[in-house]
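Only one protein chain is missing from this complex, and each of the others stays in its spot.
Right after this comes subunit A.
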Amino acid sequence: MSATTVEAPPARPGGRVPEVRPPRERRHVWAYLLPVCVVSTLVFVVPLLFTIWTATHDTKYYEIGAFNGLSTISAMFADDRLLSQVLITLGFAGGALVIALPLGLLSAIALNRVRRLKRTVRSLFLLPWLMSQATAGTIWLWFLNPNFGPATDLTNRLGLGSTDVFSSPGPAFLAITLITAWWSYPQAMLLFLGALQTVPVELKESMQVDGGNAWQTFRNVTLPFIRNTVVSVAVVLLMLYVQMVTIILVTTRGGPLGGTETLAMRTYNQMFVGYDMSGAAASALLLFVINVVLTLVAVRFRRRETL
């Protein structure tokens, strides 16, 4: 198979470049793109426009009333809890990422070297991700229960006292961050595992022949090959964490004292506790903007680091 190249015709006297018509195959590309565009419009553009529409109108339950301009959005920015919720969201997402990304990479490197019982070991590593978020949250809630949870039994025996992590804002925040990282790291691991298998063995062998140790091989051979995957995984996980609701809902529902109330949790509470669809739409738009900014930052980083 050979790539089709189109050479630009020579410029005519007078400097005008004649119009170049793309080959016929390219003219049909829109016909192939059309279904994608239609689906994207239906599942992304229309909901986004509907969210903007909802945020700029009064609502009662699921009924949309009169246009209210930017009053819902102004009210959101006037809410003195908003800044703390944004910081909690960024702290939670960043914290979980900082744990899950290296953990996923290390697990993938370890699994890539496993030769015996490969499938069994991989399945064990994948276990957290196979659980639903609700199940994962409930299991940890039970495990860490300060009155009768197994963790409390263990820490009491060691003389450390009970595992009372969900009763104050700081430890509860740490707990949901760790639980989320634990639940999601297999997703990173799987993607890294795929990327690791594309690293040429010859390059690693050459490095070893030149006297490079394991760390130097990883840093100079493996990492450059999987760098784009690392960025992609970081983007995927960040999106997941910024929008995370279920684990927080099951364990703390944003409490205590709002210490685990992320923007996603705020949106959920506005929608399903306060039935304030307009307010929830405004929060969802802010969440969307944060997601877009994080993605743009990551994508820009990815381009710079292209091999």
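Convention: a residue touches a chain if its C-beta (ideal position, glycine included) is under 8 Å from a C-beta of that chain, and two chains touch if they have at least 3 such contacts; residues count from 1.
Just so it is clear, contacts and distances are computed from a predicted model.
Taking the options "Uroporphyrinogen decarboxylase (URO-D) domain-containing protein", "Sugar ABC transporter substrate-binding protein", "Cobalamin biosynthesis protein CbiM" or "Beta-hydroxyacyl-ACP dehydratase" in turn, only "Sugar ABC transporter substrate-binding protein" matches the UniProt protein name of the chain that is not displayed. Only one of A:Thr135, A:Ser162 or A:Ser232 touches the chain withheld from this view, namely A:Ser162.
Within the complete assembly, A:Thr251 is the residue of A:Thr54, A:Thr72, A:Gln133 or A:Thr251 that touches the hidden chain. Annotation for subunit A: contacts to the undisplayed chain at residues 24-25, 28, 31-32, 34-35, 38-39, 42, 61-63, 145-148, 162, 164-169, 172, 249-257, 269, 271-275.
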